[in-house]
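One structure coming up, written as structure tokens, with questions to follow.
Shown here: the complex without one of its protein chains, the others still in place.
As written, the chain order gives the labels A, B and C, with residue 1 at the start of each chain.
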Amino acid sequence: MSARYGMVIDLDRCTGCGACMIACASENNVPPAAPRATWRTGITPMLVHTLSNGKEGVDRREAFIPIACMQCEHETPCVSVCPQQAVELDKSTGIVMQMPQRCLGCRYCMTACPYHARYFNWWDPQWPPGMEHSLNPGVSVRMRGVVEKCNMCHARYHDALQKAAAAGKKKIDLADYVPACVEACPTGAIAFGNLADPNDPVTMAAKSPDAFRLLESIGTEPKIHYKTTQAWIRALADRNSGRPTEAQHV
Amino acid sequence: MFPWTDGFHWTPTHIIFLSLFGAALLAILSTAVWGLWNTLNAFRKHLAAATCWRQNFGELPATERRCRHELAGRVPSRLCDHAFDCRTCPNYEKLAALPANAPASLAGVSYSDDLLYHRGHTWVRSDWDGTFAVGLDPFAQHLVGSPDAVQLPEICEEVESEGVAWTMVKNGHKIRVRAPLAGTVISTGGPDRDFYLKILPHGQPNLRHLLKGPEVAGWLAAEVVRLQMQMSNGKTTLADGGTLMPDLMDNEPGADWDAVLESTFIDR
Amino acid sequence: MSETALIDRRWIARDAERASTARFLLWLFPWVCLLLLGIYAAGLCFYYGLNQTNMDNRFAFGMWIFLDLSIIAMGAGAFFTGFLVYILKQTDLKPVLNTAVVVGLTCYSGAVAVLMVDVGQPLRAWFTFWYPNTHSMLTEVTFCISCYLLVLILEYIPVLVQNRQLRRVPSFLVFEHQAHKLVPVLAGVGAFLSFFHQGSLGGLYGVLRGRPFAYRQGFAIWPSTFFLFILSAIAVGPSFLMLVVAAAEKITGQTLVDFRVYRKLGFISGVLLAIYVAAKAIDTYVWLNVTSPRLGFGPWDYYSYWPFSSTFLFAATVPLGLLPAILFIVPRTARHRGLLLLAAALTCCGVLLNRFVMTVQTLALPTLPFDPFLKYIPSWQEVATFGGVLAYGVIVYSLSYRYLPMFEATKGEAKNVSLD
Partner (left out) sequence: MKFSRRDLLIGTAGVTAGIVFTPVPWKLLGDVSIWSQNWSWIPQPAHGPVETTLSPCTLCAAGCGMRVRMAAGFPVGISGVANHPLTKGALCTLGYAAHQLNWHPARLLRVRHSGRASSWPEAQAAFAAACAEGPIAVMDGRPGRAASVALETFAAKHNGSYQTVPGPETQALAPYAAWSGVPASTLGYDLENARTIVSFGAPLLDGWGTPGRFTRLWSARAAGQSDPQLRLIQIEPVLSHTAARAWRWLAVREGTQGALAAALARVLVEEHLVKAQGPLPEMTLEQAAVQAGLPIAEIRDLAHAMVEHGPTVVITSDGDPAVAALNVLLGAVGTPGGIILKSKVIPRHGAASTAPAKFRATVIDASVPWDLIPPAQGEVFRFATWDGGDSKADWLLPSPGFLEELTDIPTAPTSATETYAIATDLLAQPQETQTAAQFLRKIDASLPDVDKSIHARCEQIFQARLGTIYAGQSKPVAQFESAAKLEEQLRKGGVWLSEPPRNATLHCALKIWPAAAATAPAAPTDWTSTWAPPVLPPLAAKLYQESTVREAPARRLA
């Protein structure tokens, strides 16, 4: 049986520290920001947004929401629009895979993604001299002009598969496959598991009444779930319309 | 979509998509190939010159498409709609039977009743041995005078009716002379001889399309008028006394010779 | 006359009235400068990458896609006039056919050129033909645009070889003769491809489930925008053609086509525009009340961001839709050349606005509940690249007008000669 890897992110535990973003970038050889890069041109396969209740002063409440590729299961918006099959939904893992070597950089998938979880390499990837020694050997560097996104640390999945194969097993041990952001989160806010396994704690957490998904009404069946007990966060998340918000993009 | 892609399998979408675009592409390519093939074929079957001539004829202004019978004064006004190919004209017999009324003045350009004239200013002479001599008519000779260079076809080369018979260069202008009839070149002359080419046609040629008698007079008269018009555009006059000056190209280098030569040799 | 002018004259049809060489060069000069600037800007984008633009991850499509969609709609006159003349036998439109072909060719080839700059890895653009994804509207667009460009080139060659010097080459002339026989086939294939192409450009945004502002339900695999784009394109095509001819007449100071041709083009535009406005109204109604709420988006919120208020919706429907349609159809107004041209201009603006809304507004609007409304101003490189395409269009048309028989009127009276 194929797996469906997914996450449940506890927004009550997210402190917005950004460790997931740094760990993700480090694991996946994401280049540091180009000098002119901004929050709109950067590459952050894992991205923490600030949420607010819209009030100012002492009544203000803030929370943080990590956004990565939601690995949409149904009518995956990016898969169906890619003109040259550079994006596909891996049937055995449920992960939406991006093949940078086949991507022509048309960015149609980016306009299709309602979660803005896809990033374009606007610049040549560059590190300070010598820093290429610190690159993760398991992941190749993407070139300028292609789109990239979270692939749930596929190199780690690959390693886990190899380990399982070496041990003569067909299925991987989930303990061997932990994406970098999950591993890095200092509060353990991100839980990673196999949503196809009904006994997986993540599957159960995803079914709790506190759990929800972003833009669920669009019907793409994202595999990243969130949960919160705080009413204002839930109310904000359930508001799928594009009403004006005071989201902090200062 | 294609079998070389990972995880490939056929679906109805593939089949519809491929057949639609395959059909479209096939239609486009076959159109292009068909066009090219027909073009090649036209050359192979010696139809190219005729096709070109017809194309060019379509572009001629009305003044240069006057029917020979109008020129001969048989009818008041008539435009040719058969590309000067009277052999296929259904009205030829009927019109040719009418009495001619050719103009008298020819501005010193002489013509012979024994020769047949082509609208591209060549004459054709039927020789005793079944060949036809082709030469430049006096009007053209007045214009060109002695050419700087002449490039004649090789012996045994085929020329096509309305195709290029020979080319001349005069004062930097390249002049392509249309062949009045089709056949094999068996002898070449030149400006110094009384003919340029001797052509052996395939079988008995039909030369009905060539002008003769009063038609030639009318035609040449019209040509002189045309020439006069074109020259006066360039603020030059022909020699007074009504006689065409010899060696016009040398004597009037400032005229729009491109236009004159194009009209004269119907080579647009 | 100088030597250059003499040589130039040799390439112009003998009895055509054309501006002097100097005047023509003077006219071309600014356009050539603009073209060179555009090439420089595009070169920057190739060399340094798309960071030269002001596009970003959120505005992944920018001005280029908006204007590509627009000029391809404008270029629809090419296939549609061909379709009218050769398939529907509306032969009185023949005088503008060559103009339509040139306009179509420049619009399509210009759009392809901009697309090549727009993609991050143009060297891999051909992967679409090798690993095509049949479910993608962009695959459809790519296939249609490249096939149709072939058609346009094939349609343009016969016009090209009618040049005074080129026609001296016998094989060209013979090929032209042969090609003429095939133009109806090309017109048919071109119409099919182009209908599909305009449609799939509409589908491009209509299928975006993740962008509820653009998402539309539809028929089979095609969202309603597929059909609306076809309709609006064939409505604006004749209008744009009319404007181009009018501009050519104004610039050259000659009467190039009969006014009846204008009226006919206007009438076609008007009828199609009326149908389009009606269809668009129904589509908008269904979208506002069914499609968008079903995706969880309150439709009127889309219009709560300045400057994208509902006046945009109104403007696209009434002054830029219904009004020109009426001006085109009602005989009293259609008699006036000025009103006709005004209607044509309004139609073009309406389609521009529609393409703008579909591309730019879609991306500016938030989707996630905490998204901000985004602004985007194109960089000079983007503007210059597009300016280059515009200049390319003007230059190609000017050259074509000068050296090729663009209007039958310029060919003299030799019209009804039977060639065979």
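Here are some notes:
Please note the rule applied: a residue touches a chain if its C-beta (ideal position, glycine included) is under 8 Å from a C-beta of that chain, and two chains touch if they have at least 3 such contacts.
Keep in mind that this is a model prediction, so the values were computed, not measured.
Counting contacts over the entire complex, the absent chain touches A, C. Contact with the undisplayed chain is limited, among A:Ser2, A:Ser92 or A:Ser140, to A:Ser140. Residue-wise, the contact with the chain that is not shown comes from C:Phe127, picked out of C:Phe80, C:Phe127 or C:Tyr215. On the side of chain A, touch with the chain left out of the figure occurs at residues 10-19, 21-23, 25-27, 29-30, 32-33, 37-39, 41-44, 47-50, 57-58, 60-64, 101, 124-125, 127-141, 143-144, 180, 183-189, 228-230, 248-250.
Within the complete assembly, residues 121, 123-124, 126-127, 169 of chain C touch the chain that is not shown.
By our rule, only the chains that are shown with their structure count from here on.
Think of the whole protein's Cα atoms as having one middle point; the chain whose own Cα middle lies nearest to it is C. Among the other chains, the CA centroid farthest from that of chain A is the one of B. As a whole-number value, the distance joining the C-alpha centres of chain A and chain B reads 76 Å. Separation between the centroids of chain B and chain C, computed from CA atoms only, is 41 Å. Among all residues of chain B, those that touch two or more other chains are 1, 5. Multi-chain contact residues of chain A, defined as those touching 2 or more other chains: 85.
If you check the complex, the residues on chain C that touch chain B are 6, 9-10, 14-15, 130-135, 139-140, 143, 147, 150-151, 154, 164, 167-168, 170-171, 173-179, 182, 185-186, 188-189, 192-193, 196, 221, 411-414, 416-420. Chain C contributes residues 49-51, 55-61, 118-122, 124-125, 127-128, 130-133, 135-139, 141-142, 204-205, 207-213, 294-298, 301-302, 304-305, 362-363, 365-374 to its touches with chain A in the complex. Interface of chain A with chain C (complex): residues 34, 36, 38, 40-42, 49, 51, 65, 67, 75, 77, 80-86, 102-108, 110-116, 118-124, 143-147, 214-220, 236-245, 247, 249.
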